[in-house]
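Apart from one protein chain that is not included, each protein chain of the complex appears where it belongs.
Right after this comes chain A.
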Amino acid sequence: MTILLFGITKDIVGSNTLSMPSSSEFGTTGSKTVKELKEYLGKMYPELKKLSSLAVAVNNSYAQDDTVIDNFDEIALIPPVSGG
């Protein structure tokens, strides 16, 4: 699973993308949801938990907390930006 990072999430993680090995704690068996992914990432990167307004896209579509994801999906973490 590849996670594309935008805005401040890139600064928090320290790279443009994050690859989740299929053997990761996040797991391969059974269905996982966006909410579970967020919780998992929040444990790895506590700063991410502070973002109250973080959008998540799965395969280029905006996803809700209950959207199901699998290992082949491309995820994007999209925080709002305000600069002008």
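Keep this in mind: a contact is a pair of C-beta atoms (placed from the backbone, for glycine too) under 8 Å apart; a residue touches a chain by one contact, two chains touch by 3 or more; residues count from 1.
Just so we're on the same page, contacts and distances are computed from a predicted model.
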item: Name under which UniProt lists the unshown chain, selected from "L(+)-tartrate dehydratase subunit alpha", "Nitrite reductase small subunit", "Molybdopterin-synthase adenylyltransferase" or "Phosphate transport system permease protein PstA"; value: "Molybdopterin-synthase adenylyltransferase"
item: Residues in chain A touching the chain absent from view; value: 4, 6-8, 16, 50-53, 55, 57, 60-62, 76, 78-84
